[in-house]
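Yeah, one chain of the complex is gone here, protein chain that is, but the others are all in their spots.
Entry: subunit A
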Amino acid sequence: MTSALLLLADGRFPAGGHAHSSGLEAAVAAGRVSSLSTLESFLLGRLYTTGLVTAAFAAASHHAAAHPATSTAAAHPAAQGAAAAHLATPSGAVEGGSVPRLGDMECAAGSEVLLQLDEELEARMASPATRVASRKQGAALLRAAKMVWPGDGYGLLPQRRDGVHHAVVLGVTAAAAGLSCAEAALIACYSQVTGQASAALRLLGFSPYDIQRLLAQLAGQCDAVAMAATAHAGKDPAELPMFSSPLADISAELHATWEVRLFAS
């Protein structure tokens, strides 16, 4: 438990999140979310689908940045070489999440895994609009993270003009901030649920106390999903969870065509 965890999880962290409802605005417009109980259903439905997926990718990305040699061993020849190099110099890895000084081979392995994670997450997003929103938020987070927690770890991320997926950047950022894998997953779940709840507050005029009580009730499930997601760190990226919700994908596509919308996604 650290202040850095609270800082990165804070909705005031300037990473562009305030402009995204992550599907909530579309669900409100379609009449699917109109009360506290329908909001609760929406939050839970998304927590156990995209929430679990993004948290698993955040945890795996953290692992790839903090322990690049071991996260890839089975997947890539380059990584196997790096793993051997890593074993020869066990001081390379640091428990608890801070980014160790990396050798060239380890960096190559970490980069390869992060690239694969970015591609695997892309493949799990059926909606192009959702992909764009995720990459935009990833770019915004990376901009902030580099200034707040400067470090070399960001160099492992794929170089993309349209941004790397948010969950992948989140994992690398959490590592740079000295947070653990589990904390990266927790921030992914927490940010999704609280971001959507905050959008609901603004769009539907709920009492802020009702919203916070609902979030408090969901806290246990948020923790549980984050814990389940953390177990995927270090796995072959192709084996990470792939839950989705088709209605959310369709809604995201429709939302992107609206002439008038308040949120970017």
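Miscellaneous remarks
One rule holds in what follows: a residue touches a chain if its C-beta (ideal position, glycine included) is under 8 Å from a C-beta of that chain, and two chains touch if they have at least 3 such contacts; residues count from 1.
Here, contacts and distances are computed from a predicted model.
The UniProt record for the undisplayed chain lists the protein name "Urease accessory protein UreG", from the options "Acyl-CoA dehydrogenase family protein", "ABC-type quaternary amine transporter", "3-isopropylmalate dehydratase large subunit" or "Urease accessory protein UreG". The omitted chain makes contact with just one of the residues A:107, A:126, A:144 or A:247: A:144.
If you put the hidden chain back, the residue from A:203, A:227 or A:242 that touches it is A:203. If you put the missing chain back, the residues of subunit A touching it would be 12, 14-21, 136, 139-140, 143-144, 146-147, 150, 154, 159-161, 199, 202-203, 258-264.
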